[in-house]
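Only one protein chain is missing; all other protein chains are in place.
After this line comes subunit A, so read on.
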Amino acid sequence: MQIQTDPEICVGAGMCALTAPDMFDQSEEDGTVVLLRDDLPYEGAENDVREAVERCPSGALRLAD
């Protein structure tokens, strides 16, 4: 599973940081998505990432399997 982020289309809703805080954050400068790491550091991380993708309103967060 590869996590792809696109800050250009991100609208800064914060759903990724809310859903999977160990994986995603928002930039201080413009609020857009920041990927913190590309491994899955804990059990259940994959589920959290999938849920973050589902909740992302703009399509800025995608998965490539």
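The definition used in the following text is that a residue touches a chain if its C-beta (ideal position, glycine included) is under 8 Å from a C-beta of that chain, and two chains touch if they have at least 3 such contacts; residues count from 1.
Everything that follows uses one rule, which is that contacts and distances are computed from a predicted model.
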| item | value |
| --- | --- |
| Name per UniProt, for the chain absent here [options: "Ferritin-like domain-containing protein", "Phosphonate ABC transporter", "Flagellar hook-associated protein 3 FlgL" or "Cytochrome P450"] | "Cytochrome P450" |
| Touching residues (missing chain, whole complex) on subunit A | 9, 11-14, 17-19, 25-32, 51, 54-55, 57-59 |
